[in-house]
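As you look at this complex, bear in mind that one protein chain is not there, while each of the others sits in place.
Presenting chain A:
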Amino acid sequence: MATVTLRDICKSYGKSETVTNVNLTVEDREFMVLVGPSGCGKSTTLRMIAGLEEITSGQLLIDGVDVTDLPPQRRDIAMVFQSYALYPHMTAYHNMAFGLLKTSKLTKTQVDARIREAAEILNITDLLGRRPKELSGGERQRVAIGRALVRQPKVFLFDEPLSNLDAKLRNHMRGELKRLHRDLGLSIIYVTHDQIEAMTLGTRVAMMSKGRLQQVDRPMDIYLNPANTFVAGFIGSPEMALIACRSDQRGTIRHNAFRSAVELKADNLPNDVLFGVRPEEVSFSRTAGMAQGKVEQSELIGAEALVQVRLGDELMMVRCQVSDAPQPGSDVGLDFDLSRARLFHAGTGQAINLVRE
């Protein structure tokens, strides 16, 4: 296993730049998830690591060795594709054996041993004689992972591997991937647009937008302390409310719907800030509350309810117990959990450092 270092990696097609100055180090045995909306450059970044796309500028190191200009086969990596990319005319066994037999110095017996071992781990021993079209989506994905495993590469790359599976299977395979990573100690770089995959799988998450890295952090840190409004909006469902407020230098935050000013401590606050609150960080007040809102609608989602509340011109979501959910149309008082509240610069969208007590 190995570390992967990206230094100022850029990719441009003609004049348009799709990946800009990506700096990232993936540690040994780390599960790094690249996440972002479609077109954010995450797949391009992964394909540059794989060697399938040329790196326009910057440097790529695997285990400290510069592989920027090396062809894919000399980087010692394996990749699992969204479409599985299994050879349709070969059985599962031959799909796994093909690359090894053609390129490695392993004997047939050694190759066979590796395939049997990977098949055992992935629970596909019974499927080895079948061709891809005789396999279900989940089984194909296992074979594709098996093909990567038998190579015993330094780094595993996954390009949206679960996107073609149905929801139930996706949950299951997510668990399997987590188990594989833990049991085999693999170094993985994993691309997805799905925030749940990012949050559950990653030891760290690298959030991308418009070709740039927005934040690289552990999943919970990304959730609790998003670096900017983009990350705040992308991670979390329903998304974080960003309420436009006025602020003075000392950290007094005002909004028409607030009964009194909210006091937060920070240095050099701009005049216009966004007050970020997640649905679970708001509660309905038994008294008048910190802010005054009106319930627009309320959705039951099992044990909890999601209540949409209008706060002046803005809408925000409140997560609460079903029994606590107020009727649509009613006026409610809201309390914010200020220990987790955050502020963003209204102009740049960047998070503002708060002084926590």
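Assume contacts are C-beta pairs under 8 Å (C-beta built on N, C-alpha and C of every residue); 3 or more make two chains touch, one makes a residue touch a chain; residues count from 1.
The rule is short, and it goes like this: contacts and distances are computed from a predicted model.
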Chain left out of the displayed complex - its UniProt protein name, from "Carbohydrate ABC transporter membrane protein 1 (CUT1 family)", "5'-nucleotidase C-terminal domain-containing protein", "Xanthine dehydrogenase family protein subunit M" or "2-iminoacetate synthase ThiH": "Carbohydrate ABC transporter membrane protein 1 (CUT1 family)"
Residue, one of A:P72, A:G312 or A:G333, that touches the chain absent here: A:P72
Of A:A50, A:L184, A:L306 or A:L354, the one touching the omitted chain in the full complex: A:A50
Option touching the unshown chain, where A:S12, A:S57, A:T103 or A:Q297 are the choices: A:T103
Touching residues (missing chain, whole complex) on chain A: 50-52, 71-74, 77-79, 81, 83, 85, 87-89, 98-100, 102-103, 133-134, 147, 151
